[in-house]
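Just dropping this structure here.
All protein chains but one are shown in place.
For chain A:
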Amino acid sequence: MHLYNLTLQPPTAAIQAVVGNFSGARQQEIIVSHGTRLELLRPDPQTGKVATVIATDVFGSIRSLASFRLTGATKDYAILGSDSGRIVILEYDAKTSSFVKLHQETYGKSGARRIVPGQYLATDPKGRSVMISAVEKAKLVYILNRDPAANLTISSPLEAHKNSAIIHHIVGLDVGFENPVFAALEVDYAESDQDPTGEAFNKAEKMLTYYELDLGLNHVVRKWSEPTDSRANLLVQVPGGQLASSDRFDGPSGVLVCCEDYIIYRHMDAPQHRVPIPRRRHPLEDRDRGVIVTSAVMHKMKGAFFFLLQTEDSDLFKVTIEHEEEEVRALKIKYFDTVPVASSLCILKSGFLFIASEFGNHYLYQFQKLGDDDNEPEYSSTSYPSFGMSDPQAGLPRAYFTPRPLENLALADELESLNPIIDSKVLNLLPNSDTPQIFAACGRGARSSMRILRHGLEVEESVSSELPGIPNAVWTTKRTEDDLYDSYIILSFVNGTLVLSIGETIEEVQDTGFLSSAPTLAVQQIGSDALLQVHPHGIRHVLADRRVNEWRVPSGKTIVAATTNKRQVAVALSSAELVYFELDLDGQLNEYQDRKAMGSTVLALSIGDVPEGRQRTPYLAVGCEDQTVRIISLDPESTLETISLQALTAPPSAICIADMLDASINKSQPTMFVNIGLQNGVLLRTVLDPINGQLTDTRTRFLGTRPIKLVRVQVHKNPGILALSSRSWLNYTYQNFMHFTPLIYENLDYAWSFSAELSPEGLIGISGSVLRIFQVPKLGVKLKQDLIPLSYTPRKFITHPSNNYFYLIEGDHRVMGQDAVDKKLAELRQQGKKIDEEVLNLSPEIFGRPKAPAGTWASNIRIIDPVEGKTVSLHPLDSNESAFSIAVVPFAARNNELHLVVGTAAGTRLAPRTCTSGYLRVYRFTGEDGKGLELMHKTEIDDVPLALIAFQGRLVAGVGKALRIYDIGKKKMLRKVENKQFASAIVTLTTQGSRILVGDMQESVYFAVYKAPENRLLIFADDSQPRWITAATMVDYNTVVAADRFGNIFVNRLDPKISDQVDDDPTGAGILHEKGVLMGAPHKTQMICHFHAGDLITSIHKVSLVAGGREVLLYTGLHGTIGILVPFVTKEDVDFISTLEQHMRTEQVSLVGRDHLAWRGYYVPVKAVVDGDLCEMYAKLPASKQSAIAGELDRSIGEVLKKLDQLRVTASGF
């Protein structure tokens, strides 16, 4: 088996984000690291919308990201720390719209190791040097400079290592133009490792250490090291240094040390200032729990600066420092607002705050004010003795605030993110859809959601109005060439034409010069100010003064097809003749003297737009009934001569020539595409060679069941094509590459561009007798998301065999369930405590729920109707129980009546995994088709049941290390058989026949079999490698695909002989007495495929994504990845694509400098899987490299691209 890995939806989790002027223009941009992907975002200060400029896969894991700017420069660079053992400096090149690697310096081994730098990055604010650090010991300092040609240079590294030091954070100090200084938070473990009494451990001090880079001596020295709070976790740079012009200090310099519950201002030879981090005044607050700051940002404005610190509870605090020159007078903190917990905060100079959320959607907020004069209590270091540092060991009195809705910020934009996907299903449930949807349970805590993902572009409808009849076509037109917007809408009916004028209202007009008594074939604004209408009996040329020149068809003939552009008109007559007209310089439409006989009825015609600065477009495409498309010359030298011919598989129904940019074919100029829609719903896309008029590089795609109609439209100021069949598709250019995506909208019978003041970039379409005006707001998004909110983190969900509902379990650790909350509140009320109802009623989606101690759980069983997009019913679990597994079981003992079994546990603790008691809850479906649940009984078990599955009319449960079969009883589940030979904990179960595949938390997938005659449950095969299974699915009876916690996906196969042998043994006695191999089962599975996907895979499905297509393996990743593994059909394909992959590897495309083979074989060498994402980078290579690789493969560039495209389209339809 050979597989081809293709990412359908790249990860959307934001690990880190930095802001800077990366394009060198005045506008600020944000670079977001998605872990294995780098994206450049550009927020528009006017509209407050965020647009993606570029996004590239880096084929490595980005661990840290920083930006810097050389002194006096206007452009920022990005530095990446990754698992490649290299430091990389990137520049954004606006011309080619790509990241350019300026420097790549190797310093260590690859991999995210303990002592290889890459975990932390700190830059000098003046851009003179950068420090890159590991989690332990190693710190390297690079000096950044400019050479005489103003190119960025990087020095060889200087070491600032400290043995046996664990590094918590590093930051560059702002020291103006003095020698650069870096601050690090370190703990030394040497002494605690030697002291058996544990005293040294208890006394271990966290040191704040300054490392100074002496630029004169080219040397790093430890300048200063002092103990600080032992629970410090984060450092924040404080502005410092003098302005050259005014001698004034920008700030006091130094750092803010963020500790649990406190913020300390710290600098060498300066008094410390400490303030408490205010806590929420919440009745359910866990008083033993500290608060830490998880992200921070400093913002400098003219002559002032402030900090925004965000705590893990998602509250933002504004911290200010009052200083006189270099001396700090006070450190102040106050509550600012509450926004989702961020992995990075970015403040833009244009007054926006970007929140790269750690889970869920990312947000852009606009600052309304800076919280300067409100009533929020402010805590200052001056209100405590010796600035809060009188006794650093003792705490300060606690400070409190009351959370409230946003006051200082206003939401401007939201970027959708699937991160984290915890479980998913792929099914075709929605009506009117011929492809399956992906249902993903996403999110964390109260911001969780069930998302329905449909392949296609979202459409925003602005007008939909009923028409008197059913039109068969619609056009819009301007009146003159220079008009900004369209003036008329022309609707063609079977026996007439209706003209509507677009003004404040849309109303019918009569005196336009258009013929209203006949249907219309084409409408065109022609020349500078004339209009043209083609109807079956002639062509009307309506001049600006409403005079009409009419060309009439010879009697007995009619026009059957027409095509027009600004200067040219071609029509086909019923006698299979072509008539060609061209506009002369006086604005007169002249017929070419000859008519061309085609010999076969013409079904479709098309000419492209007139190229800029030209008189005419030289080619006309004619589709004939004899299943051919001919390209006919319109050149004055050879007018109406046939140049080339393409045979088709079915009669054409529409043709459309369009000039569109596709960088994989031509990077600088638009390519002329001839799109041919066939009557059987297949679309052919060919490239028309502009020199010789030959058609090359044909690609086919099945669009739908109806004959295709093609319309040239404008999408976001670029040309695009709308292809209408039983689904509507849009072909457009996005980020220089061509995309072909269905629209998620009603079927359209015809469509046209529509431009009016209110919707300048709209489209107009007819479906039945309804006229619709709509636009496509966001291009480049392949999956449209609809969401259903959930209350807690989803854990698993399942479908029901007969109804369309989802049964979902959700649960959160460290959150109190509603019953526990009510009890606690009642208790508090009884004690006479006052309870602030307002705080209690704060929406948990925004503010989260108060954190409770470990071992506290809140959980629900939820029934969702995915078609209607709503929750049908909700069943909260009480007494600290949380659900971990769910199954629908047809119990044979109850006449195969379906029951819902939910595996729960009370008081679960994670490490080590324990619970006070596990339970199997059995529910009966009630209400019409399972809308409700009724608890039948609850069976106590000894461990947490992490996996359940129906098996031969009974239930198989993975309870801790034990695999058990249960049958239903009157009051309890009855244990029938058990096997306790599993290594750590059973996490996945799949079954076929009497075979059960058991995924273990640490020890890969076991093959077990149930032998009914002897009632034995036996393991007969396992894996020779330890694997931390997160998801597993059977590919066939002997093959399993599984994923582990480190981002690997692999396929294991059992020898069919052994499989037969096991099946042939009726009692299982043979297996029972066989000798184990390698301290495990008697047989081992063979690993046949292995691939490192880079994301932790949470679910795998074997599905077919296109109607009638092959089955592929679809997986979802924790960080929002959705990918597929496509089996290759032929050996030739394998050879071809693997060779292409090899060539691509040598191109060194990884932006972090990670070796591709090493990345895809991170833990185990990659085996029998080709990285499609890498292969698809072929389209982005420069043309010379493309042709070199194509030459090596004995193909043309077009053929390589076609193969790649074909693999993607036939497998996924994307």
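Remarks
We take it that contacts are C-beta pairs under 8 Å (C-beta built on N, C-alpha and C of every residue); 3 or more make two chains touch, one makes a residue touch a chain; residues count from 1.
The rule is simple: contacts and distances are computed from a predicted model.
Per its UniProt entry, the chain excluded from the display bears the name "Splicing factor subunit", taken from "Ribosomal RNA-processing protein 42", "Elongin-C", "Splicing factor subunit" or "Protein YIPF5". Contact with the omitted chain, checked across A:R685, A:R712 or A:H813, is made by A:H813.
Taking the complete complex into account, A:H168 is the one of A:H168, A:K566 or A:K667 that touches the chain left out.
When you scan A:V130, A:A183, A:L1096 or A:L1151 for touch with the missing chain, the hit is A:L1096.
Checked against the full complex, the one of A:G240, A:G254, A:G445 or A:P742 touching the unshown chain is A:G445. Against the chain not shown here, chain A presents residues 13, 15, 35, 61, 63, 83, 109, 111-115, 118-119, 134-137, 163-164, 166, 168, 187, 189, 192-198, 201, 204, 231, 233-234, 292-295, 312, 341, 343, 358-359, 419-420, 422, 444-445, 793, 812-815, 851, 854, 910-911, 1026, 1028, 1045-1047, 1094-1096, 1117-1119, 1162-1164.
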